[in-house]
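One protein chain is absent from this view; the other protein chains keep their places.
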Amino acid sequence: MSNYLLAWIVLIPFVSSVILGISYLYSIKVKKISNKFFTFLALLAPMSSFVLGVGFFFGLKNGVSEYLYEPYTWLGVDNYIINMGFLGDKLSIFMVLFITFIGSMIHIYAAGYMKEDEGYGKFFAYFNLFVASMLLLVLANSPLIMFIGWEGVGLCSYLLIGFYFSEPLNVVAGNKAFIANRVGDFGFLVGILFLFVYVGKLGFSYGALEEYVGIVPNHILVIIGVSLFIGAMGKSAQIPLYVWLPDAMAGPTPVSALIHAATMVTAGVYMVARFHFIYDLIPSVGVFIAYIGAFSALYAAIIAMRQTDIKKILAYSTISQLGYMFIAVGLGAYSSGLFHVFTHAFFKALLFMGAGAIIIALHHEQNIFKMGGLRKRLPLIYIVMLVANLAISGIPPFAGFFSKDEILLKAYEHQEYLIYGIGLFTAALTSYYMFRFFFVTFEGKNYISKNLEPISASMKIPLVILAIGATFSGFVGLPEVFGGTNMIHQWLSNWSVDSTHVENFKEIVLMGISVAAGLIGIAVAYVKFFKYDFNQDIKESGIIYNKFYIDELIDFLIIRRVRQISVFVSVVVDDGIIDKTVMLLSSGFINLGRRVGRMQSANTRAYAFFMLIGLSSFSLYLIFKLG
Amino acid sequence: MEVSFMSYILLAIILFSMGIIGVISRKNIFIVYMSLELMLNSINLMLVTLSKHFGNMDGQIMAMMVIAIAAAEAAIFLSLIVALYKLKHSINIDDYNTLKQKGTL
Amino acid sequence: MHIGLLTFIIFLPLVMAFILMVLPISMKLTRNIAFLTTIVVFLLSLSIFLRFRLTDYMQFREFHPWISTYGIYYSLGVDGFSMIILMLITTLIPVGYLFLWKTRKSKGYWASMLLMQTGVTGALLSLDLILFYFFWESMLLPVFMIIGIYGSGNRIFSTLKITIYTIMGSLFMLVSILYLGVQFYNEFGVWSFQLSDLVQITIMSPTQQTLLFFGFIIAFAIKIPLFPFHTWLMQTYSNSPTGGVFILSSIMAKLGIYGIVRFVLPLFPHQYVEFAPYFMWLGVFGLIYFGVAALMQQNIKRMFAYSSASHLSLITAGIFSLNIYGMTGAAFLIAAHAMATGGLFLLVGTIEHDLGIRSISGLGGIAKKAPLLTVAFALMILSIVGLPGTNGFVSEFLIVLGLFKYNNFIGIVSATTVLVAASFMFWMFQRAILVKTDNNISKMKDLDKKEIIGIFGLAVVIIAMGLYPHWFLYKIEPTLQHYLVDILKVGVSS
Partner (left out) sequence: MKYDDIIYLLPLLSIGVGAVVLMLLSPIKSFSINRLSWVTLFFLVFAFGATALNFGHVYSATPFKDIFSSMLITDTFSGYFSSIIITGGIVTVLVGSHYFEKANMLRGEVFSLLLFSVFGMMLLVQTTELLTAFIALEIASISLYSLMGFQKNNVKRVEGAFRYLVLGSIAGIMLLLGTTLMYAGTQSTNILEIAKYISAHPHANTTLVITGGTLILITFLFKIAAFPFQNWSMDAYEGAPLPITAFMASTFKVAIFGFILRFVLVDFHELKSIWNDMLFYIAILTMIYGSLLAVFQTSLKRMLSASSIVHTGYLLIAFVSISNIGESAATSIIFYLIAYFLSSMGAFGMLSYIASDDHLRVTYEDFKGFAHIRPYMAAMMSIFMLSLAGIPSTIGFIGKFYIFVGAIQAGYTVLAIIGIFATFISVYYYFKLIALMYFYPSSEMTNVPPLKGMTPLFIGIMALLIIWGGIGNTLISYFPGIDFLIDTARFAYQSLFM
């Protein structure tokens, strides 16, 4: 594979999105264009990128260390040169592969999901723009270029969340997402700038940074690490910047599947892995990250237990799963984290798409307690959702088991027993709330009489494919215990630190414990909800249900205050003080003039007297002058 | 008896001051006018004295010219006074305040 | 005696304006000819851009005696810094015309626009301080006319306010200029107001220099405007017609910055370096202050007024950051912000043209009626909030980097620029454009062909400058390096 094709991986979706956008505007302004055209363009892009990605994959497999393509100097001031560059190493190609794969799946799914929507073309324009930005994010070879993609995905999520912009709520959610991301980006930018100031002049590609990062003083390095992680918090919805993700469910379901499950939210994890050469030098920050991850996982899981909106449940589960990934990368087990990213992409996309199918089938009903008994009526969905649930609950042999268990193992190996405990507990919670949702939806008694919307084939196919993926993708990282060779670790050998490895027996015990945790959760859910009938409806209140009132708190503490300050500044300070002063000066002068005007009294004698005063002052002056 | 040069000058100065004070203090326009004439004539006196002092006729000639000018001024002055009286029916100089500045505080 | 290209660029609009005013022709014809004139000027300046050599000294010099008794010369020239602004002006004005096309104004409007162009370009290109002052003042009159005649609201008051306010500033500058000239005379025995001569004055005490420095700064600070001198801005922007506010925001304000770099920097390098920190802080303060103030504005133009004030403060911080990054970023942000703000004001102008003047709460749901306008609007906003991939990001990044270079803390504070603009711009976008309300916007029309050409041409440039900034930057760098190394004597690569 020749290097310049790297650029095309990004360019193809970008170009297609531009074409889509223009032709969409054309179709609404001038004459209608059929959806087939849009579908063709839209699906072409991620698939062809995927093909290219595969090509590079094999290239790397056959021993090419890395691909690098730098078409032009993006910005060159003084001795700070930044090239527009694309780096295809094992990590980025790994990301490219699953982004484009999952992306294509979701494209196919969306083609069915959105087919009635009049914004069809626009949707895919945004979608491909998103894919392009995401690919740029992972393929960039310097933080600044990465930042272009970084903000690009933020923008796309804004656009897609606010896709139905006529309703205020969606747009507000979009704004919330964008601003929260911006807060993160602020941190990210600060981090980049610090790096730039300290090592920028020696080159600003990852390679150069990795080479010279040593010259950065340690305390600065800590600042950099933390600020970069703040960026990750924003993108990957960790405490405290997670607030946007649940609201982001306002967007169409494929959006949630693509952005808020499979790809964008994992950007933070990728970023930390990408900057591993920094975090390796500052393990303390790593531990901090791990703790943030752990608490996010726990916190989100707790909230998810009481949610009734199907997509909200999934959203919180996403946050929780991302927490796991950050535990891993925080502890330096980047490959494990990325492994979880990989598996999670499958089952979470699957979950969302299944949920989407249910929502479509039930005429946009999202409250799980208004569903029930869907097992018989949507068998396919039932099966795939079962797979997905088992996967996320970490039941072997499904994908989630291997990755999650490996993360817990790493936590244990690092003697971070608290994190391990939290992880374990969260695992139990996870399986509980997932199966709560599962049982209620599929086994629940409140039979919905109204006939169901049929689900098109283009939605079913990707479901099946992903279900298979969710089942078997875990075996890619089969632990040595089971005689497997952990391919992920081999592939990402630069990003996998081999810490003190526990002996096999202990490892198996730990596995057993985590599986048990999962099973306990399922059992509880089974007891509570399997035979659940709904004479009394679920109580929708309580601190957990209201997400610990965090949104209200933010609104009260920050947003309102800022608005008050704004009014104060513009009304009191500007108009009240500054402008008033200016005006007073002028009017004061005019009034002074009016007073002085009295002297023009048209009284001849007064004038004469005035002259006399002048005369005498002159003579006095002369007397002094001449002595 | 011989009156000294300075005393003429002093007289002239006194007359001049009277003139000025008259212009400022008196309300009757005729008296104002007379005070002006008084000032002029005090200067004439001064000039004549000077010409006597220097022993040439320049001062006298100047005085002549001044008187001529004064006559011209007198003409215009009186005509204006007449016009003003017709309009204002007053010879109090303070009554002529049509042109007072408006809009003052 | 040869008359150079710059003279044509400056005076062609003036001549055309007089011809058009005198000839008894219709408004439409006047408009079309005026538009052609701007196109011609654009082509002329484009030829300059292409023939511009990559050096730091003045090019395309023109030099003729004007008032030889006092050594005042008609001397023009362009260097990297003024060239990018020249390109900016000559590119933006035709775009503006495309948008003002449908406004049913009288001939005088178009004539004033041409006059204004003459004033602006003249001020931009003149290297003699008196000549500069000459254009600097005379570019005010057309704006005075445009706002006063075609403005809205309490236009007369705000017109007088801006005029007197800015003239006050420029009179301070005049005193300083005259004082410099006299000092030069005292030292060298000949009169001259040439910039290149006045920089050689050595006999002035630091106190004098500081006073003169502020004499200049006040004039430019009012024009920009910097923090305490900004109150004219809001009223003027909200009352002035599209053309006027377009010119004011995207061109004249930038000339304030330009003036600082062109004149204050070489004339008072010591003071420039000495006071740079204060101005950096002032700029960053203004960035946040105006940004916060913009948040709750009800009138879109007023909000944009605050927003551009906020950005201009950032630019000011950039040019005072005493390193190449900040200055390059400032130069780049001048262009970027001019395009974005100009575009926004033009778009708002079309909305006003269709719906009349409304507050933000009176709009809404425009996106459905006018998707093209919405897309253009969004693009401009993205450039304003400095989204990577637009020119806004590159420039803001460079400025913040420059401030970082100076001091980490101020750098961090200034990095909030990524938050400030976004916080109110998107909110406004949501309320005014996207969300459907029950306001009657039936009269709203989408962009017509001319406007599409204009605004999307602008958009393409914005994106191009975002994706390949280097191509636009490398021509100005030598000049700025020259300012820093040769004039300010501050180390660059450190």
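As written, the chains take the letters A, B and C, and residue 1 is the first residue of each chain.
Assume a residue touches a chain if its C-beta (ideal position, glycine included) is under 8 Å from a C-beta of that chain, and two chains touch if they have at least 3 such contacts.
The shown structure was predicted, so the numbers you read here are calculated from the model rather than taken from an experiment.
Although it is not drawn here, the omitted chain touches the following shown chains in the complete assembly: A, B, C. Only one of the listed residues, C:F42, C:F60 or C:Y133, touches the absent chain: C:Y133. In the full complex, chain A touches the hidden chain at residues 586, 589-590, 592-594, 596-597, 599-600, 602, 604, 606-608, 610-611, 613-615, 617-619, 621-622, 625-626. Looking at chain B, the residues touching the absent chain are 16, 19-20, 23, 32, 36, 39-40, 43, 46-47, 50, 54, 58-59, 62, 65-66, 69, 72-73, 76-77, 79-81, 83-84, 86-88, 96, 98-99, 101-103. Across the interface with the omitted chain, chain C contributes residues 1, 3, 64-70, 74, 130, 133-135, 137-138, 141, 144-145, 148-149, 155-156, 159-160, 163-164, 167-168, 171-172, 174-175, 178-179, 181-182, 185-186.
The rule we apply is simple: only the chains that are shown with their structure count from here on.
The most central chain, judged by the distance from its Cα centroid to the centroid of all protein Cα atoms shown, is C.
The chain pair with more C-beta contacts between its two chains, of A-B and A-C, is A-C. One finds 66 Å separating the Cα centroids of chain B and chain C. The geometric centre of chain A is 37 Å away from that of chain C, both derived from CA atoms. Residue positions of chain B touching 2 or more other chains: there are none.
Residue ranges on chain C touching chain A, taken from their complex, read 164-165, 228, 230-231, 234, 289, 292-297, 306, 324-325, 328, 365, 367-368, 371-372, 375, 382, 387-389, 393-394, 397-398, 400-401, 404-405, 408, 411-412, 415-416, 418-419, 422-423, 426-427, 430, 434-436, 446, 467-470, 473-474, 477, 481, 492-493.
Chain B contributes residues 20, 23-25, 27, 32, 93-94, 96-101, 103-105 to its touches with chain A in the complex.
Chain A contributes residues 591, 594-595, 597-605, 608-609, 612 to its touches with chain B in the complex.
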